[in-house]
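All protein chains but one are shown at their positions in the complex.
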Amino acid sequence: MKIATFIGSSRTESNSELLADTVLKGIKHQKVYIKDLTIQPINDLRHTKTGFQTVDDDYDQVIKAFMENDVIIFATPIYWYSMSGIMKNMIDRLSHAIRVERYPQFKEHLKKVEAIVLAVGGDEPRIKGLPLIQQFQYTFDFLNMRFSSYILGEANQPGDILKDSQALSQAELLNKRLKFSHNTFK
Amino acid sequence: MKIATFIGSSRTESNSELLADTVLKGIKHQKVYIKDLTIQPINDLRHTKTGFQTVDDDYDQVIKAFMENDVIIFATPIYWYSMSGIMKNMIDRLSHAIRVERYPQFKEHLKKVEAIVLAVGGDEPRIKGLPLIQQFQYTFDFLNMRFSSYILGEANQPGDILKDSQALSQAELLNKRLKFSHNTFK
Amino acid sequence: MKIATFIGSSRTESNSELLADTVLKGIKHQKVYIKDLTIQPINDLRHTKTGFQTVDDDYDQVIKAFMENDVIIFATPIYWYSMSGIMKNMIDRLSHAIRVERYPQFKEHLKKVEAIVLAVGGDEPRIKGLPLIQQFQYTFDFLNMRFSSYILGEANQPGDILKDSQALSQAELLNKRLKFSHNTFK
Partner (left out) sequence: MKIATFIGSSRTESNSELLADTVLKGIKHQKVYIKDLTIQPINDLRHTKTGFQTVDDDYDQVIKAFMENDVIIFATPIYWYSMSGIMKNMIDRLSHAIRVERYPQFKEHLKKVEAIVLAVGGDEPRIKGLPLIQQFQYTFDFLNMRFSSYILGEANQPGDILKDSQALSQAELLNKRLKFSHNTFK
């Protein structure tokens, strides 16, 4: 079992990244900082004669991370009750990626991928983060990905997530489960 | 009463734009194509010593559109059950704008602004678009803006929104109301 | 095409009933006042040796209304952001009904039924009624019923729904569609 984490924050050592680190403590994994990639917003050319055109940016690294792993963790700060804009742009481009000839196995591969969401916010995230979870659910349903679990954490100041005992205890449980699968199926 | 519309699609004459045009038929308004603006993703510097830094891009035009109008219409395609990434980046930057000294009246002005959301999608938007509406609600609540109405429209092919009789009838009602206020309060 | 409406209010001529009447103006249909039926709350005996037991109340009338119609309209006031308790008790008993030998075709019949929800509330129903719509969606999905449309209306005083122009215009559109199908397929 191989694991990749997409980090959606604009900060390093953001609370969402710290939560992901807790989930993955002692587990080998790939970490992708979305903020360090150049990702163009989607240009919806589905309905044009030519269809989607190749985009010259770093999105291939995103595709690669999806393709080479079995578990994908989306770790995002909650900005305005939703994922960060840079993660949203990355997600939007999936509409292109699943239709592109260069990645013939992409759609098929996703069906075998387990998705996990870690989202950290400052304004009642365990209530006001629920619509975000529902959107991820609809997205994973559409892509036939298995949405195995999510954690909504609370934090305002940098590092605050490490004081959220509920999020931490969920993270530790998830860590145990992933460790177990990792050792068993690698 | 002055009205601005933010268009969140990557296409011109997108279904969300057509819906906005129906809502605003015969009403003078400002139209802002987000796709034509350069807007950097937010860089969350709230917790640094220096705080937020001035960003050299087109965001001042966004601020201006907010400041000079009384009704703001957010017209977005539904990409992956949420607003488009380019609109999300624009929204994210509000965290910066409401804290910046250059716009001392911005936060105060928003309290007098009426917000309207028009969102068009292809996969059961009137159900699967509900989390997006809830997120806008939380956002407008936070900013003390009045969320007066929304329309969820259904469309797949370009122009399809003009066949969605429910969305069109809601748009016409809204058009009448805005026309009435426009004439009364201008 | 045959239509039945379940009225979930404790009042006669409630706002939710008035909305249903608008939707069904000029269309023959069956009206079931849940408040006039004796319906026991579900007794969850799924996991006992004997299983569900026959309940001596009016629930057979509910089953009959489902079985004899092709369109079922759920018209409910929004009490505490959800359907009324008497409608909820009626819905809960479906868990029994779909497992009972006395109604062998019940589950199969539901797959051909179109469901419509009309819900009227006083506290921002078009926002705070959204979770109720999502619950109906999950319910109809589980039962393989088609959820064709819903209307969220606003009303506080008796009769107020007749001033909600958005709900009324949606109701008239729905009336036209149902009339058309009614004449075509009866």
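All chains are identified by letter, namely A, B and C, in their written order; residue positions are counted from 1 within each chain.
Going forward, a residue touches a chain if its C-beta (ideal position, glycine included) is under 8 Å from a C-beta of that chain, and two chains touch if they have at least 3 such contacts.
None of these values were measured; they are calculated from a predicted model.
A.B. asks: Where does the absent chain make contact, in terms of the chains shown?
C.D. replies: Over the full assembly, the chain not pictured touches A, C.
A.B. asks: Per the definition of touch given earlier, which of C:30, C:61 or C:89 contacts the omitted chain?
C.D. replies: C:89
A.B. asks: Check each of C:30, C:61, C:134 or C:181 against the chain that is not shown and name the one that touches it.
C.D. replies: Once the missing chain is taken into account, the touching residue is C:134.
A.B. asks: Just one of A:50, A:105 or A:165 touches the chain that is missing; which is it?
C.D. replies: Touching the chain that is not displayed is residue A:165.
A.B. asks: List the subunit A residues touching the unshown chain?
C.D. replies: So the residues of subunit A touching the unseen chain are 126-127, 130, 133-134, 137, 147, 149-150, 165-166, 169-170, 173.
A.B. asks: Since one chain has been left out of the picture, which residues of subunit C touch it in the full complex?
C.D. replies: Its contact residues with the unshown chain are 9-11, 14, 35, 41-44, 47, 77, 79-86, 88-92, 94-95, 123, 128, 130-132, 134-135, 138-139, 142, 157-158.
Everything below uses one rule, namely that only the chains that are shown with their structure count from here on.
A.B. asks: Sort the chain contact graph into one of these: line, ring, star, complete or other.
C.D. replies: If you draw each chain as a dot and join those that touch, you get an open line.
A.B. asks: On a C-alpha centroid basis, what's the spacing between subunit B and subunit C, in Å?
C.D. replies: So the centroids are 35 Å from each other.
A.B. asks: Could you please state the distance in Å, as a whole number, between where the Cα atoms of subunit A are centred and where those of subunit C are centred?
C.D. replies: Spacing between the chain centres: roughly 39 Å.
A.B. asks: Taking each chain's centre as the mean of its CA atoms, how far is subunit A from subunit B in angstrom?
C.D. replies: That pair's centroid distance is 26 Å.
A.B. asks: In subunit C, what residues contact two or more other chains?
C.D. replies: Touching at least two other chains: 134.
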